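The structure is given below, and queries will be raised subsequently.
Omission of a single protein chain aside, the complex is shown with its protein chains in their original locations.
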Amino acid sequence: MHTYVFLSGILIMTYFMVIAKRLPPLISSFRLQSLFLFLFTVSLAISGGEPSLYVVAGLILILKVILIPTLLLRIIKKIKVNENLGFFMNPQLSLFTALLLTYLSYLFTFRVMNLIDRMQAASFALALCVTLLGLFIMVFRIKALSQIVGLLVMENGLFLTAVTMCRGLPFIVEFSTFLDIFISVIILGVFVYRINTLFTHIDVNKLDNLKG
Amino acid sequence: MQIIYFFAIPLIIMAASFSVNNSKVLGRLNALAYFAILLSTFGLSINFKEPLSFFNFFYVDALSILFLFTISVVAFAAALFSIDYISKDVLSGAISEKKAKTYYLLFNLFSLSMFFVPVANNLGMVWIGIELTTLASAFLVGFYNKKASLEAAWKYIIICSVGIILALFGTIIFYYTASTHAGIRSLNWTEIVSSAKSLNVNIVKVAFLFILVGYGTKAGIAPMHTWLPDAHSQAISPVSAMLSGVLLKTAIYAILRFYVITNICVGAQFSSKLFILFGLISLGIACGFLLVQKHIKRFLAYSSIEHIGVIILGFGLGSGFALYGAFLHIFNHAVTKSLMFFGAANVVKKYKKDNMHAIRGIASAMPFTGLMLILGMFAIAGMPPFSIFFSEIFIAIGGFVKGSYLVTAFYLFFIVVIFGAIIYHLSRILFGKKPQGLAVSHEALSTKMAFIFLFIFICTVGIKVPAFLNTLIMGAVKIVTNN
Partner (left out) sequence: MIFIILQIIFLISLAPLVSGIITKIKNNLRLRRGQSVWQPYYNLAKLFSKDEVCSEHSSWVFKITPFIVFASSLLALFLVPAFIAKSPAQYLGDLLLLVFIFSLGRFFLALAGLDTGSSFGGMGSSREMFISSFAEPAIVMAFFAVSFNFGTTNLAATCGPGALKFSSLIAGIALLIVTLAETSRIPIDNQETHLELTMIHEAMALEYSGPSLALIELASYLKQIVFFTLISATVYPVVFCAQITPIQALTGIIIYLAKISFIAVLIAFTEVFLAKMRLFRAVDFLYFSFVLALLALIAATLGA
């Protein structure tokens, strides 16, 4: 029961990110998505998983629910950038594409992976769909910050895959992955900051000097 | 515990970069340190008999040592080349003294992460090593903090991160089938490979696709190569050499580890087809861009895509000759392309422009660099007696031996066209009259040493593959063909 609630929470939040028009809602949706992911992981840990899952859940809570969104919101405040995301594809069409991607990931799960357990199949499809939608946000949104968020959404999808399919990766890998994500967000943040000072905008569609 | 050097020495230099105040001294120290690393990898490869394993965490076999050796050769050359390059930048005021120290810090971090990839046994740790290489080199790509370099760095880090996330997805799926179908609760390559037969065939196929596309992005396989020309052309030049020479190869290394598992589980047909497809696409795209490219460093970057295509194609053909050629090509391309990037760096610094239509008469303006570039041009284009010719020929023979005539014909066609493109473009900038008012200049001793060091490898491997390298490559071929 509660697993379903958390999973659909993750899905809805991903869809919210697809229609979000401004950066702050995008980031708060990401925060909520990570919160649902945290709850999901905790529920898995309680239902007889490995004790390392608790640590991993704690890492999600600290990094993805608290630190990273706060960091991103601070960057937005600091660089005083126009908060609109900018669309390469309008929200309606984006939603429709998102739907299509979701359907594809379901098909992929049922046709290719041949998972027997329905619950596992559903969560794998969901994880794949979250990963794809993260990629979608990266590709079809103009602001550089939304690419960071898209990357993080993809990571969330991956983590969901790891947790539902194999009850988490080996602990050391999981731990270093989280550290890695945090470092990469900081580095990307630095680059956004620099791009903003040098270009006076963070629109990736205007980063087109290098061609051919 | 020989591998401790790869981690200890860069760490020491990183610490030194905080305490040593003079960047020139730091540069010399750096070169010395990489010489020590080179010696230790050399020792490792000479004495190599059987795979070493430490704590079940590090695993060093012939394949690892081949890559380690390649990385250390290029890193040493880059360290030598950096001394003069960076101090000139400091003198001309392009970068500050403090930034020069940051350069050495990042340089070491970058090579440290690359050394980590081939020795990690855990496939998850391999992933982390490759992600770290991206993070460490992103600042080196955007080092000059100009508009173009920032743009390149942004594209580099974003595209490679996406690629690498797909690779992690593949790794997770591998882990899933390993844990449910083979009962292995670990990502150690040695364990997965030993029970690769019991993995689920379909899932392994899917996972390998993700791995190939994911790590392939990092390896610069077309059509996922879009970050590569930007990053290679904008990075600080010694790092361009490392990016092109060895960074791409570490990604290839990661693919190869999965390639072995996949081949055991699914059979060689599956990966072979994919590799040949991607290899030919890379060759074709590189061929087209090489014909029309104006920017000298971008030109070299597209040539890297071509050579990655050659390597992938070699692995795809999969016969003994082709595999040997592919491994040899990994080493040959690393040394030759580094030499070309060093030459291009000197040219760009001297002429202060990178458009090949505006550069003329390098041979008379900078005699030593000019000579090296002429030789390097023939080497990179694949002219005998230089080493690349032989590895490319091995792959062609491998193709004929296997009976893939059409593929090999395409391969030879692209190679020939690219040969023409390289000779045409580079000879135009090398020969001719030098612009008036451009004084003839001579390179610093350390720079010359870097060139000569690389050139020795180009020649000797061309004439005869050294015995230790031969053993390593044979070992690597054995690992890949799994017997």
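The first chain written gets the first letter, and so on, giving A and B; residue counts start at 1 in each chain.
Note that in this section a contact is a pair of C-beta atoms (placed from the backbone, for glycine too) under 8 Å apart; a residue touches a chain by one contact, two chains touch by 3 or more.
Just so it is clear, the structure is predicted and the values come from calculations on it, not from any experiment.
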List the displayed chains that the omitted chain touches in the full complex. A
Of the listed residues A:I79, A:A121 or A:I172, which contacts the missing chain in the full complex? A:A121
Considering the entire assembly, which residues of chain A contact the chain that has been omitted? 1, 4-5, 7-8, 11-12, 15, 19, 91-92, 95-96, 98-99, 102-103, 106, 110, 118, 121-122, 125
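FYI, only the chains that are shown with their structure count from here on.
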Taking each chain's mean CA coordinate, chain A and chain B are separated, in whole Å, by 31
With touch defined as at the start, can you tell me which chain A residues reach chain B in the complex? 112-114, 131, 135, 138, 144, 147, 151, 154-155, 158, 161-162, 165-166, 169-170, 172-173, 176-177, 180, 183-184, 187-188, 191, 194-195, 198-199, 204, 207, 209-210, 212
Of chain B, residues touching chain A in the complex: 122, 124-125, 127-128, 131-132, 134-135, 138-139, 142, 145-148, 150-155, 157-158, 161-162, 165, 168-169, 172-173, 175-176, 179-180, 185-187, 202-203, 206, 229-230, 233-234, 289, 292-295, 298
